[in-house]
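Note that this complex is displayed minus one protein chain, with the remaining chains in position.
Chain nomenclature is as follows: A and B, assigned in order of appearance, with residue numbering initiated at 1 for each chain independently.
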Amino acid sequence: MNINDWINDDLPKIVDAIESSIFDEEKVIDERSLNLAGRNEICAVLDDVLAALFPNAFNRERVSKAEMNFFLGDILRHIAFRLRRLTRDTLEFHCQTQRCEECDCDRHADEIVRNFLSELPEIRKTLLSDIRAALAGDPAAGSHEEILLSYPYVEAVATHRVAHQLWKQKLPIVPRIMSERAHSNTGIDIHPGATIGAGFFIDHGTGVVIGETVTIGSNVKIYQGVTLGALSPFDRQGRPTVGQKRHPDIEDDVIIYANATILGGDTVIGKGSIIGGNTWITSSVAPGSVVYRGSEQKAMNRD
Amino acid sequence: MNINDWINDDLPKIVDAIESSIFDEEKVIDERSLNLAGRNEICAVLDDVLAALFPNAFNRERVSKAEMNFFLGDILRHIAFRLRRLTRDTLEFHCQTQRCEECDCDRHADEIVRNFLSELPEIRKTLLSDIRAALAGDPAAGSHEEILLSYPYVEAVATHRVAHQLWKQKLPIVPRIMSERAHSNTGIDIHPGATIGAGFFIDHGTGVVIGETVTIGSNVKIYQGVTLGALSPFDRQGRPTVGQKRHPDIEDDVIIYANATILGGDTVIGKGSIIGGNTWITSSVAPGSVVYRGSEQKAMNRD
Partner (left out) sequence: MNINDWINDDLPKIVDAIESSIFDEEKVIDERSLNLAGRNEICAVLDDVLAALFPNAFNRERVSKAEMNFFLGDILRHIAFRLRRLTRDTLEFHCQTQRCEECDCDRHADEIVRNFLSELPEIRKTLLSDIRAALAGDPAAGSHEEILLSYPYVEAVATHRVAHQLWKQKLPIVPRIMSERAHSNTGIDIHPGATIGAGFFIDHGTGVVIGETVTIGSNVKIYQGVTLGALSPFDRQGRPTVGQKRHPDIEDDVIIYANATILGGDTVIGKGSIIGGNTWITSSVAPGSVVYRGSEQKAMNRD
């Protein structure tokens, strides 16, 4: 049978089979949810936020000193309206699915957008500390311009600080889409729930995983392939450990070299410690520790 | 010499040198082969297949219940024609290079496309089991919508199930281009030849490598950086092990934590085993094994 006859005779059966699966099997997604267009719009708003934070790096047009105030006013207003619509749609979709009766999604969306935009000057300040940390920490770094335009971690950490602000306000899904865009572009996977202090630097970055309940202090430096993860996604009764503290805490001034793995919600890497490459750490180490591959057991304070 | 004079005087010599290299040295590619336009077309068809499988996640337009049948019929017909042209061109190119005399590429292309489209309802069913596995397996997962739109593994596993169907029908190159698109976007590298059961979940995913002759059972969960690979690409006589079984088998209900490496065509990870992070396994482990970093030697059944 040639393809044209087959399309007329047999394709309708395949169409019906997929349609049945969509409507009769479990509902995984419906027409009110976000789709690719929504995901693209979230990424476009994120791009505008980055352009507002560093106009002459993440914008496509040069902005002179005289034009700067107008440029910022214009792009932030544009961000406000688009983020508000995305936020309200997202809140309403997730609200309705939980059959909430007394919601006020419209007012709530206004509040999230206002809080978010009000936080941008502080986010910029923190990102400046991150860029300083990169310049101080990498002998191969030539200039601020080189860091902003060619270091993948800049996109990862800038996206994280933006997404984390929305995550703290409990906006569903939008922060995760932002962080996964950065993950796809950079290989650096930071859950938007992670709390990360100023002066943070990730060199190379591919394969880094930073989990939802991680906390990281100030002036921490991390290399490629480092995992800050959970010991297990299930507790001793086999239930998912949703909402529990399950990832480590990294105190100030810690350096973690490539492919080190640090796991567990009770694990604290003490201030100023140096964690060598390819180490495997599942309980706390004291402040000022130096842990090399092979010396982990000695370094960990087992209870 | 300024650049304009140089372009007139010297650039033609460079053009000639490159042209000679293209035609006189070994022929690596010719005008009948796929080029970037062909690669982009393969990715565009793949995007349409994903949109047909999950219309309100991977489509750009919302599709209501009333429009669904029409939408699916339209997009599947469009996929059929484009995939058929790509398939026929690919078969003809590879057929001619092998100086086949009795081929029937046109009929063969029809057959591949028919078989592929007929398999889509089954692929959708399996992908639903994968999404259920993600929701059950990751404490940070909030909803089906979040998984579909923000988990990189969804693109990786959906692309794999589509590409594997074409690979089973021995269509050259097209499945590899599909899987490498997913690899580029997600950091998850699954060879289209790998056989993967239902309820499969990869968390985080960056750096995962799953080789051509791997088999994976049902309800298997894998974390970032896991390699299921070959012990060596060469046999004891130094010949490439083309077409041989050279990658491991993972039985049902196995969990493999981050950065574990499991190698070799005789290696079987027995049903229900838990393989800890950063382990290194080069021969079989019994069903129900729990292997931690440092306990590998004890766990492996060395013959």
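Convention: a residue touches a chain if its C-beta (ideal position, glycine included) is under 8 Å from a C-beta of that chain, and two chains touch if they have at least 3 such contacts.
Values in this document were obtained by computation on a predicted structure and should not be read as measured data.
**Q** With the missing chain put back, one of A:4, A:56 or A:297 would touch it. Which one?
**A** Reading the full complex, the residue touching the unseen chain is A:56.
**Q** For subunit B, which residues reach the chain that was dropped from this view?
**A** 1-3, 6-7, 10-12, 14-19, 21-23, 25-40, 93-94, 97, 172-173, 176-177, 179-180, 183-184, 187, 189, 191, 193, 206-207, 209, 211-212, 225, 227, 229-230, 233-234, 240-244, 246, 259, 261, 263, 278, 280
**Q** Spell out the interface residues on subunit A facing the chain that's missing from view.
**A** 51-65, 68-69, 72-73, 76-77, 80-81, 84, 110, 113-114, 117-118, 120-121, 124-125, 128, 131-132, 136-140, 142-146, 148-152, 185-187, 203-204, 206-207, 224-225, 258-259, 277-278, 293
Criterion: only the chains that are shown with their structure count from here on.
**Q** Go ahead and note the Å separation of the Cα centroids belonging to subunit A and subunit B.
**A** Each chain reduced to its C-alpha mean, subunit A and subunit B end up 26 Å apart.
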